[in-house]
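First up is the structure itself, then whatever we jot down about it.
Missing here: one protein chain of the complex. Every other protein chain is in place.
As written, the chain order gives the labels A and B, with residue 1 at the start of each chain.
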Amino acid sequence: MSTLLKREVVYLITGVVAVTMFIDFFFFPKGWDVASTLQTWAMIIGNIALGLGAVRLLLFYGKQVQKRTVGVWHYSVWLIVYFFICLITGLAGYITLGHQDKNPIYYWNFTNVYTPLGQALYAMTGFYIFSAAYRAFRARNIDAALLLIAGCFTLLTNAPIGEVIWVQIPVIGRWFLDIGQVPGMRTFMIAGAFGLLAYGFRALLGKEKGFYAEVGGQ
Amino acid sequence: MTKQETILDKMQKIDRRILYWVLFIGLMIPFVSPLGLPVAVTPSTVDLYKELTKVKTGEVIIINLAFGVSAWSECLPATVASTKLLFKQGAKIIFLGVHYDVDLTWAKIKDQVPAFKTLTYGKNYVYLGFYTGGEATVARLATSIRTVFPTDADKKSLDEIEMMKNVNVAKDIKLVLSSDTGDWCDYYIRQWRVPYGTPVGEIGIAMLGSSYMPHYQAGILFGMTVGVRGGAELEKLIGELGEATVTMDSINISHVMAIVAIGLANLGYAATVKRGGK
Partner (left out) sequence: MDERGDYLRVNTLIVAGRVAALGLLIATLALFYVYMYLGKKGREVQIRALPAMEAIPEAVGRAAEMGKPLMYTIGIGGGLSDASQGPQILASMSIMGYAARECIRSGVKMDAFIPVADALPLAEETLRTAFLAEGKVEEFSPDIVRFISGQSPYCTAVLGYLQRERPASNLLIGGFYYESVIIAEAGNTIGAIQIGGTNNTHQMPFLIATCDYMLLAEELFAAGAAIGKDPDVLGTIKGEDIMKMVLLVLTGVGFLLGFARVPFLIDILKV
């Protein structure tokens, strides 16, 4: 039964949905609303999955607290406490005032705790890119040296100071972008699109293991 | 017998923490002494600006706020500049967003665009709020806005909103401006631009510049701004300098420091190789 559910039912649903969307996109029969309905269902299922995720999260970190895992359990306690603070205050705001943001505690948490932390993490990206560039941009061979030169020109093109250093820097940098990088990006996009198509084809024919939660290898 | 490390060897192994501190201190310099270097405007931003200036009074625009608060520094300035320009043109704007913190972004935009104080909600602009579901929802939006948003963010029916009375499908929209940090512009290209011909413009983070440049060069996007620099360029074009222009000083410092760090590392590497090391 589980193999039937895992494979055959998934296979059937995938095939029906694929054919429906195909017909809708290319042939568009008048009054054919099935595709739109399926798209709405996809939206709903994706959102319901968040509830499942929340339960799994609580189970996992609850176990960490129970086991008193060294170095982790106190963070897990805080996560669970904060989870319920946000859940209760958000629900209270939604039920009593019509929107979760209308609950002052929820709104304060969101604007003064979650938002600045998110912004700080995004800002860290710049620092990590800086150290990654320092480590990766070494002229070990001709290819790496060319990459290094192109990278330096691109960096200085993006910053107005490049033009101040030498007026031709943005010209050369634009050349690298327009003639070197954009065709390369197009190549990846086209290749990726074909790879995606082939993957979808294999999945439709039941040949793709990951799609059916099966495993390959010997 | 171990070789003693010279300064050149050490230059290619600088501790990350030192690099981060040096960068952090460097980024503080513009706050003390602003550089104020002029920003040259790129063709993609010029094209975006030109297309927005062609918008006529009463035409309806969608601005898709597909960036969270963490990307405010990159996407918000250009979004604010575009909003100011579109209001000057007399356009009617529909704002909608895909992040759960879009309400905060909406509040920030209202705060930074003075025109909101004199314009009327429902007549000149409307805020529909948060939507989810990715490309499927964008496809549904093109065929029926009311299916995705039966009401606006304040639960008012779209049929009761003056500017939404004859607006429900892609053909009712003059153009779409997608301000995003990921694939949302791709969704609008595939589900609005390609099937219905609705012009799409992109306000993106710096990481997306290279990904959307092929679309811009092929004429699929009518224009695009890239990162903070794009925001600074658009501010310059509309004649109202703002946050992005201020941030350009930090961009200058950080980029120069990156070049210096890379240069030091390569100097150390070259010296090591010359000496016969690895």
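Here, a contact is a pair of C-beta atoms (placed from the backbone, for glycine too) under 8 Å apart; a residue touches a chain by one contact, two chains touch by 3 or more.
In this text the structure is predicted, and so the values were computed from the model without any measurement.
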item: Candidate in contact with the missing chain, chosen from B:Gly26, B:Gly122 or B:Gly182; value: B:Gly182
item: Candidate in contact with the missing chain, chosen from A:Glu8, A:Asp33 or A:Asp178; value: A:Asp33
item: Contact with the hidden chain (one of A:Phe84, A:Trp108 or A:Phe188); value: A:Phe188
item: Contact with the hidden chain (one of A:Ala49, A:Ile85 or A:Ile165); value: A:Ala49
item: Contact footprint on chain B, counting only the chain that is left out; value: 16, 68, 70, 133-136, 142-144, 168-169, 171, 181-183, 186-187, 190, 195-196, 207-208, 210-211
item: Interface residues of chain A (partner: the chain not displayed); value: 6, 25-28, 30-33, 36, 42-43, 45-46, 49-50, 52-54, 56-57, 59-60, 63, 71-72, 75, 117-118, 121-122, 124-125, 128-129, 131-133, 135-136, 185, 188-192, 194-203, 205, 207-211, 213-217
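The rule is simple: only the chains that are shown with their structure count from here on.
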item: Residues of chain B touching chain A in the complex; value: 12, 14, 16, 19-20, 23-24, 35, 37-40, 68-72, 101, 103-104, 132-134, 136-137, 139-140, 143, 147, 155, 206, 210-211, 213-214, 217, 227, 229, 248, 251-252, 254-259, 261-262, 265-266, 269-270
item: Chain B-facing residues of chain A, complex; value: 36, 39-40, 42-43, 46-47, 98, 101, 110-111, 114-115, 118-119, 121-122, 126-127, 130-131, 133-135, 137-140, 148, 151-152, 155-156, 158-164, 170, 177-178, 181-182, 185-186, 189
